[in-house]
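Left out: one protein chain. Kept in place: all the others.
Showing subunit A:
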Amino acid sequence: MALRELSSLEKFLGLKKPNKYSTQGDRKVPVLQSNSAPSLVGLGTIATHLAQEAKRPDLLGASAEERAVIQQWLEYRVARLDGCAKEDIKTILKDLNAYLEDKVYLAGNHISLADPLMYYGLHHIITDLAVQEKEKYLNVTRWFDHMQHYPGVRHHLPPVVVLRNRVYTSGHH
């Protein structure tokens, strides 16, 4: 899974030459081997490296604060989101929904590395949500729909249907 994701990420970044990855351990942590440099382990680390390789520093943050926020989301993706238990999903969606209430992107006012990585990580969760739940976590759904339509992001994942109009009015339960 992580490998397909990294290949999509490469396409998003516009990298012409795909890298070769391997995995290590039971959790299949991705590894990028390099002749000249020590190998890179971990999704977040590799993604950051790829962004630098593709000469897209804008995706890593313009200010120190932005850079930190983006790294935080990469951490969140690997540590909290991947392999989370069913009971945690509600909390994750609730927190994310509150966070995204006044934001278009996860960090700053433009797309960053955090957005596609969180999109890949959340896809399987959003796919399983019912229409009513998608409306409940309205901000997450809005951001998710934005990401899946953003040029170059989606690649290997099927699109999730998001209705244009609200079907459950506020008084419904």
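The definition used in the following text is that a contact is a pair of C-beta atoms (placed from the backbone, for glycine too) under 8 Å apart; a residue touches a chain by one contact, two chains touch by 3 or more; residues count from 1.
Rule of thumb we're sticking to: contacts and distances are computed from a predicted model.
> Determine which name in "pyruvate dehydrogenase (acetyl-transferring)", "Aspartate--tRNA ligase, cytoplasmic", "Erythropoietin receptor" or "Granulocyte colony stimulating factor 1" the UniProt entry assigns to the undisplayed chain of the complex.
"Aspartate--tRNA ligase, cytoplasmic"
> Can you say which of A:L15, A:A62, A:I89 or A:V131 touches the chain missing from this structure?
Missing-chain contact among the listed residues: A:V131.
> Which residues does subunit A use to touch the chain missing from this display?
130-132, 160-161, 163, 165-169, 171-172
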